[in-house]
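A single protein chain has been removed from this complex, and every other one stays in its place.
Letters A and B mark the chains in the order given here, with residues in each chain numbered from 1 onward.
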Amino acid sequence: MKNRDRISGIILFLLGLGVCWKSLTYPLGSLRRPGGGLFPLIASIFLMGLSAIITTQTFLTKDSEKAVQTTFFLEKEAPQRILFGFAALLGYRYLLPVIGFGPATCFFIFILSKFLGKYGWKASIFFSLITAVAAYYLFEVWLKIPMSPTVIRF
Amino acid sequence: MEVFQNILVGFAIAITPINLGLCLLGCFVGTLIGVLPGIGPAATIALLLPVTFALPTTTAIIMLSGIFYGAMYGGSTTAILVNIPGEAAAAITCLDGYQMARQGRAGPALGISAFGSFIAGTVGVFLLMLIAPPVAELALKFGPPEIFAVMVLGLTILSNLSSGSLIKAFAAAIVGLFIGMVGIDISGVFRFTFGLPDFYDGIGLVPVLMGLFGIAEVMLNLEQVITRQVFTTKIKGLFPNREDWKNSALPIARGSLIGFLMGVIPGPSNTLSSFISYAMEKRFSKHPERFGQGAIEGVAGPESANNSACAGNFIPVLTLGIPTSAVMAVIVGAFIIHGVTPGPLLIKNNPDIFWGTIASMYIGNIMLLILNLPLIGIWVRVLKVPYGILFPLILLFCFVGAYANNNSLTELNVMVFFGLVGYLMKKTGFEPAPLVMAYILCPFLEEAFRQSLIKSQGDFSIFFQRPISATILSLAFLFIILNIFVGVKQQRKKLLAKIKEEDRG
Partner (left out) sequence: MQKVVSILMMGGVIFLLLGGWAAGQEKFPTRPIQVIIPWAPGGGGTIDAQALQPHVEKAVRGGIQIVNKTGGGGTIAWNYVANSPSDGYTVGIINPSFILTQYTTKTGVSFKKVDPFIMVVDLPAVLAVKADAPWKTFKEFINYAKANPGKVQMGNSGLGANYHISILGIEMVTGVKFTHIPFKGSGPTITALLGGHVDGTVAEISSLLPFFQANKFRFLVIGSEERNFTVPDVPTIKEEGYEQILIGPWYAYVVSKGTPKDRIKILHDAFKVAMDSKEYRDHYKKLGGVVKYMGPQDLPAFLEQQDKDLRKIIDYSGFKPIE
């Protein structure tokens, strides 16, 4: 946990620093007429303070107190699964405008259930087809929510 | 009393078949859109408004109001089942409601949510009937410094929302503030938009909620191979048992009051009241460590608060004709387009509309209770579906919700990004709830801050010179001190226990 805190503390500090810097490029105005940059500036200074505390706390607490070393990932294959999951999400998002809602949904459900859900080929295809058709009818036809940002309307 | 005479007239109006029928329709539609993310009550009411042109005014208002509090009932359903709040006001229900669902107690969670909402909603309307005008006058006294104080109070109680480190909660809150600052501000400056027109009006709430709560939760579950059941198969009862009721009685009572009073204040009062109720219940509980692990008080209180806040929201509209939120603004618009000008004279000029609407709020609450209770059995059964099938559907649900919100592909990117952020946050000990809360509060907080400074010509003492804001700020200050005190006490206890152990060993 200590390493994690150290990293998150540093990341937060950098975030605060970035916001602080950007907020100085906006008009600060005065206290009488506060401008756009004043509020972010104050908030980012607070964040830098807090993140500094988080990071320094990791140096002050002794190792022996944190006896339980919780692993980041609970299982061995976890990192691949998580990466795959996010890749699938991004893939769905970018496929959507290219091939439309129906086919993209089919693809998305398929790779999720085959590779993450560990279902077989037939089951995954079946599941993805049914879901894609059902989703199409439910959202585009019945509820009339336009889900296809494509040129070729599906 | 004259009031009771009037309300009887109101009931006579509300119980006509057409009014009853449309009330039911409104409640049903409202529940549906409350469950579906990305479509809020404001947009739905605006969409259905032309449909009401042919109807008499009272009927139209009854139906549209039904949509509003139906959404409050529906929003908590998905929050409990899959950790995705259908409405921002249901976000806090995710904390304990979802945990209860994982323990097989989705039924009691949904049940207490429905009952609590009903009781609080009814209490709210009752209070509305009796003390609307003086409460409205009190609400008028809330100017920019007072609103700033309330928002600050909201931020300080964030410390009570998380079970983890206080510092991390505040850090998450500040990140939430940053997200809220993206977009155009009140002086016309475009901040942190990086040239993307999709961000000109800020980063949308729906993609952030879907990502932080929905996607992050699925990702966390995906770490383990999906042979395991995420939700315990043994469903422990469909309704709250006696102990649940005992624990929830006071939270419901307190939530009803808090929600009603806060509902009159402009701003995100429904959400804020649910958060304050949660913090309050945690503070008053004899076992605060149970919160976050499935404590039913964490569902009963907030759900009651956000429903009685709906009644509170109506007070400025019915007594003064002023809307305090986007949804109320659309309802005021509905009045106007039907030829009724809401204002201080509404109760005098159109008493039938005034009392008919109030009476229908009672009826609406009853209808929603009757609608939602049988559904609990169905919802609970949904959870029995194997997670391998459930999780792709949840992700699909998030996508549709985020896209339907604004038809923006960029918002989908935002959602996935926040899914990653939420995942990493949970892994490193940060809670998403303070972030979301701060994000929601940010525009109101900053606007009130800047308006107050303009008003006082740069003098900070304005916050302490006015009685209401001074009181609220002192409360907030006390809260922080109390929390630090409690934190220090806990550290001392831990240290003393360690020393004792080492002594023994």
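In this text, a contact is a pair of C-beta atoms (placed from the backbone, for glycine too) under 8 Å apart; a residue touches a chain by one contact, two chains touch by 3 or more.
Quick caveat, the model's predicted, so the values are computed rather than measured.
Q: Which residue, B:165, B:451 or B:483, contacts the hidden chain when the whole complex is considered?
A: Checking each option in B:165, B:451 or B:483, the one touching the absent chain turns out to be B:451.
Q: Of B:133, B:333, B:429 or B:487, which residue touches the hidden chain?
A: B:333
Q: Would you write out the residues of chain B that touch the absent chain, in ascending order?
A: The missing chain touches chain B at positions 42-43, 45-46, 49-50, 53, 140-144, 184, 186-190, 197, 200-201, 266, 316, 320-324, 326, 329-334, 336-337, 339, 341-345, 447, 451, 454-455, 457.
The criterion applied here is as follows: only the chains that are shown with their structure count from here on.
Q: Can you name the residues of chain A that touch chain B in the complex?
A: 1, 4-5, 7-8, 12, 15-16, 19, 22-23, 26-27, 29-40, 43-44, 46-47, 50-51, 53-54, 57, 72-75, 77-78, 81-82, 85-86, 89-90, 92-93, 96-97, 105, 108-109, 112-113, 116-119, 127, 131, 135, 139, 145-147, 149
Q: How about chain B: which of its residues touch chain A in the complex?
A: That would be residues 39, 167-168, 170-171, 174-175, 177-178, 181, 185, 187, 189, 191-192, 215, 218-219, 222-227, 388-389, 391-393, 395-396, 399-400, 403-404, 407, 409, 412-413, 416, 419-420, 423, 427-430, 446, 449-450, 453-454, 457-460 of chain B.
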